[in-house]
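Note that one protein chain is taken out, while the other chains of the complex remain in position.
Let's turn to chain A:
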Amino acid sequence: MISKGATWNSNSCRIKFARRFVSALLHMRNRNTRPGSLTIEGVRTHTQRIKIAAYLSMAQAVGSRRAWSRAVLSKHGSRARRHSRMGRSSVGLKKTRVIRSYPPGELGQAKKLRQLVPGGKTMDMCSLLEETAHYIKCLATQVKVMQTLADNFSK
């Protein structure tokens, strides 16, 4: 049942995300039928891949409309299908261009927020707040869908 409190936007966002995420999971499942995937390292990599698939699916569902989703897509997009088996995903993800001085913001706490929201480092204060609001809505949707999936799997 579609919850009555949700607006049209969050529903379509939820459905788009759910479809992409589920197909990514099934795709991963078909690839992972080797016995080697049951080692500790294999399990950790599997978890990492699922996490990345979740964030990527959400960014894809949002598309290029938002700065944060564009940032996520450019970070992970080209590596999505060529993810290495060693699981060292932190190596390839550092940007070569480091922004040292971000635009002046009104409040000091914005610095931490910039680190949490994808693409936040180069935004002005206004955009940062707007993007944060949208990001939070999408993250909450993502968590709900993942929760529903996990609950249904264990029934």
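Please note the rule applied: a contact is a pair of C-beta atoms (placed from the backbone, for glycine too) under 8 Å apart; a residue touches a chain by one contact, two chains touch by 3 or more; residues count from 1.
The rule is simple: contacts and distances are computed from a predicted model.
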Record-based protein name (UniProt) of the chain missing from this complex, from "Mitotic spindle-associated MMXD complex subunit MIP18", "Cytochrome c oxidase subunit 6B1", "BHLH domain-containing protein" or "Pyruvate dehydrogenase E1 component subunit beta": "BHLH domain-containing protein"
Residues belonging to chain A that touch the chain removed from view: 1, 18-19, 22, 25-26, 28-29, 32, 37-38, 43, 46-48, 50-51, 54-55, 103-104, 106-110, 112-113, 116-117, 124-126, 129-130, 132-133, 135-137, 139-140, 142-143, 145-155
